[in-house]
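Some notes on the structure that comes next.
The complex appears here minus one protein chain, its other protein chains still in place.
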Amino acid sequence: MSDVISVIKRQSGLKYASIDNDEMENFSSDEDVPMVDIDGKSNGGKRNEAAAGEIVTPGELITEDPIWMRGHGTYFLENSTYSSAAGTISRVNRLLSVIPLKGRYTPETGDHIVGRITDVGNKRWKVDIGGKQHAVLMLGSVNLPGGILRRKSESDELQMRTFLKEGDVLNAEVQSLFQDGSASLHTRSLKYGKLRDGLLIQVPSSLVVRSKNHTHNLPGNVTVLLGVNGFIWLRKTSKMDVARETPSAGPASDISEGPTGAKSLNPTNSVSITRLEEESSWKIYSDKNDPSITPSIRQNISRYANVIKALAFCEIGLTHERIVIGYEASIAYSNIGELIEREVMESIGDDVINIEKMRGNGATE
Amino acid sequence: MSRFEIYSPEGLRLDGRRWNEVRRFECSINTHAHAADGSSYLEQGNNKIITLVKGPKEPSLRSQANSLKATMDVSVNITRFSKFERSAISHKNERRVLEIQTALLRTFEKNIMLHLYPRTQISIQVHILQQDGGMFASLINGITLALIDAGIAMYDYVSGISIGLFDTTPLLDVNTLEENAMSTVTLGVIGKSEKLSLLSVEDKIPLDRLESVLAIGIAGAHRLRDLMDEELRKHAHKRVIKASTK
Amino acid sequence: MAKEIITPVAESKFILDALKENQRLDGRSFDKFRDVDISFGKEYGDATVTLGKTKVQCRVSCSITQPYEDRPFEGLFIISTEMSPMAGPQFENGSNTGDDEVLCSRIIEKAIRRSGALDVEGLCIVAGSKCWAIRADVHVLDCDGGIIDASCLAVICALLHFRKPDVSILGEQVTVHPINEREPVALGILHIPICVTFSFFNPQDVEENIKGAGNNEIAIIDATLKEESLRDGVLTVTLNKNREVVQVSKAGGLPMDALSLMDCCHKAYDITERITDQILALIKEDSQKRNKFAQILSSENAR
Amino acid sequence: MSIEAVCGVLTHVDGSSQVEWNDTKVLCSVTGPIEPKARQELPSQLALEVIIRPAKGVSSTREKLMEDKLRSVLTPIITLYQYPRQLCQITCQILESGESEYEFSEKELSCCINAAFLALIDAGIALKSTVSSISLVISQNNEVIVNPTGAQLLNSRSVHILALELIKEMNIVNNVLLLDSNGDFNEKELFQVLETGEKSCLALGQDLRKVIQNNVDSNIIQ
C-alpha cells in the first residue's frame, strides 16, 4: 500500500458557518474532531496486558501470552488473544474470558428460573426463558396430578394442554444443558409449577444476584420470585409462602411445600405421603386466580413492581433487602404511577444505595 | 440553480470542510433497551439512523432454524420523509433497497461468529430517519454499534465510509450535493486492518485514481472506528461504575 | 421448485484442496477467463454468448412511446434479466427476487444502463411526445457460473448488433420507414463495459483472514457453477477500454486486502481489452456479411 | 426448407432440443421426473409444468394460451400414470419468432411442440406415442401452403396449426391431437387442410425419427 497519507490533526474546533443553502447541515458548536493522525498514540491497543476488569471492545488484542486459556468472548490467532465482545476482562486462574456488558441469559444447571410456555409438542413444552433459545420442559420431568409415583401414560400426552398450555407462566429449575447450550427444565418439586395471582416483570438477567433462595416474602403480604433469568414474579403471599417462612414443627422433609398455591388441607405440618397426593391434586394446574385478593394487595404488588423497575433502571443488583428498602423509600410517593418517572426512579436508586451503606450490611455478594 | 463550486480552489467544500474531514459523527448505544437486544442511534452529518438488533433468539419460522449456525436477516426501512422532498412511493421492495440489504447481510455474515449460536436467528432492522449522502456507509456503522451493544460475538468492527472523487481530488464522507455531483465509492473496512469487507463503486472512476481513493477511504474508516470505539468505552465505563456499586 | 445446489462435502473438500495447490477442476489457471464465443442471429439485435458451458442469449427490440415527463429529451432503455428453470433446477420460473438474481440484475443495470453505455438522448424523436423505447431481454439458456459476465457481454453485443428502423419527422407527423424501404439505423454506443467476476476462497481459518497479515486468500476469475457454490466472497468489476472503472460490486463476503482488490482490477482490465477487441472484430465481420446480401427481414413491429 | 433439429444441447437439464424451421427457432428443455412443490403434486400421475417464454419481452397472456395448447397436446402422449406424484418441467424458449408476434403464434407453437417432443425423448420420459406438428396457411388465392414464412402468414386468408399423433414408427396417423384454425375458411378448405397436413406431418415424422436416430447414435459409443 502506498504510504497511508497521514492527515494533519486539526487543533481548534471549527465553527461551521451555516451555509445559506439551508439543507446543508449546520453544526452545533461542539468541536468536530476531524482526522486524527493515523500513527498517533490513540489508535493501536496498548502494548501492555489489559488489566482485569478493564474494558475491551471487539477485535482488541488482550494478551500475547500463550499461557492463558481462552474462554467466552475471546478468539485467538497463534498465541495472541483478541476480544470478540465489548465487556470487561475476567481472569480466573489462567482462564481468560470477556464478560459482555449486556447479553441474554445463559442457563446454568440448577438455576431457579421463571418462564412462559410458548409451544406444546410431542411429549414436551417449549418454554421462553429469555435466553438465546427456548428451553425444553419434558413431560417426564413434571409433577402430575395424583402424586409423584404415577407412571406417565399415553393419555397424559393427550392432556398436556390441561396441565400447561401456551401463555402459562411457571417457575422451574434447570435440570441439564444440551450440547448447544439450551436448557432442559424440571418442576419435580412442590416449590415449582404454574404461577398465578400475580404479575410478571422482566429485567436484564445480569441484575439478579444469584443466591440460595429466590423466593422471598415481602412486607405488605406480597411474595417475590426472582428468576435468575431476569423474569420476576410478584404475587399475594399464599399460605404456602407463610408455611415456608415459619420453621415447620413437623419433620421438615426435603419436600417443602411449594408456593404453587396447592392448598394444604390440614394445617398440621405433618408431612405424609398421602398428603402429598392430596396436594398434587388438580389444583396445582388450575388457572383460577384467588378471588379474595384485596385492592390494597394489588396496590402493593404494583408498587413493588415499579420499585423493581426503578432498581433495574439504575442497574442496581436485585436482592431481597434492596427491594424492601426501595419499597420503604417509595412510600413517600403516594401515587404509585409516579414511581416510573425518571427522576423518581433515580432518587429511589440513590436512597437504596445510601440506606444500604448506612446500614453497613452492604450487598450480600 | 446557479452553478456553485463543489470544491473551491482554496480547498473548501460546500459545508466548509476540508477534503479529508469527516462529518459530525455522534453515536449512542442502548437507546431502545426495551425494544431490542442491541440498539444504536447514529448521526453522521445529517444522516439519522436507528438500528435495532433482535437476537440471537428463537427463529420465528421453524423452517429457518439452521442446526450449524445462526441465520440472519436484514431489513432496511427508508422512511418517505428521509429526503428533502417526501418520496411518493414507499421504498419497501425497491431493487436498490433489496441490493443494500443483501450486501449488508453478506458483510456481517462473515464478521459475526454465527457458529456460536446454532438454531437461533439474528434479525437486524434499520430505520433511516434522515439521509444526506453516504447512507450506505452510515448503515454499516449503525449495525456494527447495535451488534456490539447486543453482546453478539464478532471478530472486529466494520466501519463504513463514502468517498467522492471530484475530477482528481478525493473528498471524504460526501453529502447529498457532493454525491449527486461526482462518482462515489463506499467502503466497509475491518477494524484497524486494511481489509475491505465491502466495496461498492456506483459510477465511473478512472482506474488509476481508484487506489488513492481507497487509501483515503481506509484512513477515514479507521478514524470512524476510533470514534465508535471511544463512545463504546465511555458507555461501558459508565455501566461498570454503576455495576460496581451493586 | 428452486432446489439449492448441494455439493457433497467430499467434493467441496477436494476442490478447496486443489485450489490450495493452485489447481482448478477444468485445468485453467486462476487468472484465465473462459474463452468467449459470440454468435449473432438472423434478425438485428440477437446475440448469443457462450462462456464454457454457460449460454446466454440477449434480444433487443424497439417501439415508439412517450418519454418520461421529467426527461423529455431522453428515450427509454429497459434491461430485463429473468431466470427460467431451463438454466438449471435452482431457478424458479420468472423469479427475480432471490438475493443472487437481484444482485445480478442490479450489477448489469449499473454496468450498462446507469453508466450511459447507450446514448439515450439519441433515442428521442420528438422531444416531450415521441421517443424510442429500447428493450433488452436476457435469456439465460444454460448456467455453469459466470452469468453476470455472460449477460453483460450478451447485452452489449446485442446493442451493438441492433438496428432500429429509420424515422423521418415533419412537424408533428412521424413516419417509420420499414427495413426494406430504408437502411435501418444503429444505436449510439458510447463505451463498451465488460464485467469480470472474481471468486474468493479462504484456505486457512477465519481468524487468520481477519487478523493475520498473511493475505494468502485465493482469488480466481470466472468461476464455474461448482466453484461459485463454494466461494466465500465475490467481486464483480466492470471496466471499459479507456481505463475507466464503470462499477465495482463487492457486496460483503470474505474480507480482502485493498491491495489485492486493486490487483484484481488491473487483471480485469487486461481481460477487458482482449474481449473488447474480440467483440468489435465480430461486429464488423457480421455487418460485412449482412451488407453483401441484405436479405429482406420481417418488419420489426415489435410488441 | 426442412427442419433442422439437434438434441442434448443443454447441460444442467435432463433433456433438451433445439428446433429451427423456416426462420423460427425454439430451444426446449425438460427437467423431470423430479420432486414437485406441494401445490403442484398430483396423487396418481405426473404433473406437467409447461413454460413458454417469448423471444422479445416478458411472458404475457399470449404465452399463457400457447402453454395451454402445448399442454393439451402433450398430456395424451406421455404415460402420466408411470410417474405418480412427480413433476416434469417443460420450458420452451423462443429464440427467433419468425412471425409478427402481435397477430400470430402458430409457427412458434408448432416448433415448440416438435421441440418438446424431441426434448422429452432426450430426457428419456416414457411416451405412449409420438407427435409431429406443422403450421399451414390458406393464401389469398385459396391454395394451402405448408410451413409458411412470416410474410405468407401476414397476407393469408386463414391460419392453421395441426399436431397429429403418429404410431408404428411414425408412419400411421393415430389421432388429431390439436387442430386450431383461425380466419375465413369453409368446410371444404378445412378438410383440404387436414389432408395436406396429414401428408406433411408424416414426412416431418420421418425427419424427426432421423434426428432421434443420430442423437442416439452419437450418445452410444459403438
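A few notes on this one:
A, B, C and D are the chain letters, set down in written order, and residue numbers restart from 1 in every chain.
We adopt the following convention: contacts are C-beta pairs under 8 Å (C-beta built on N, C-alpha and C of every residue); 3 or more make two chains touch, one makes a residue touch a chain.
Note that contacts and distances are computed from a predicted model.
Considering only "V-type proton ATPase subunit F", "Ribosomal RNA-processing protein 43", "Trafficking protein particle complex subunit" or "N(6)-L-threonylcarbamoyladenine synthase", the record for the omitted chain gives "Ribosomal RNA-processing protein 43", by its UniProt protein name. From the set D:Q82, D:N175 or D:Q213, the residue in touch with the chain omitted from the display is D:N175, counting the whole complex. If you put the hidden chain back, the residue from C:I64, C:C195 or C:A223 that touches it is C:I64. Panel shows chain D; residues 61-62, 64-65, 68, 72-73, 75-76, 103, 105, 140, 154-159, 163, 165, 174-187, 190-191, 194 of it touch the chain omitted from the view.
Heads up, the rule we're going with is that only the chains that are shown with their structure count from here on.
The greatest number of inter-chain C-beta pairs in contact is found between A-B.
Chain closest to the overall centre, judged by the mean of its C-alpha atoms against the mean of all protein C-alpha atoms: B. With centres defined by CA atoms alone, the chain at the far end from chain B is D. Distance from the chain C centre to the chain D centre is 31 Å, each centre being the mean of its Cα atoms. Centroid to centroid, with C-alpha atoms defining each point, chain B and chain C lie 29 Å apart. Residue positions 155-156, 190-191, 194, 211, 215, 218 of chain B each touch two or more of the other chains.
The residues of chain D never reach two or more other chains; the list is empty. If the chains shown are joined wherever they touch, the resulting network has some other arrangement, not a path, ring, star or complete graph. Looking at which chains touch one another, you get A-B, A-C, B-C, C-D. On the chain C side of its complex with chain A, the touching residues are 207-208, 210-212, 258-259.
The touching residues of chain C, counted against chain D in their complex, run 1, 3, 41-43, 46, 48, 53, 55, 57, 59, 61, 80, 82, 84-89, 93-94, 135, 137, 139, 141-144, 225, 298-299, 301-303. By the touch criterion stated above, chain B contacts chain C in their complex at residues 93, 95-96, 98-99, 102-111, 155-156, 185, 188, 190-191, 193-208, 210-211, 214-215, 218.
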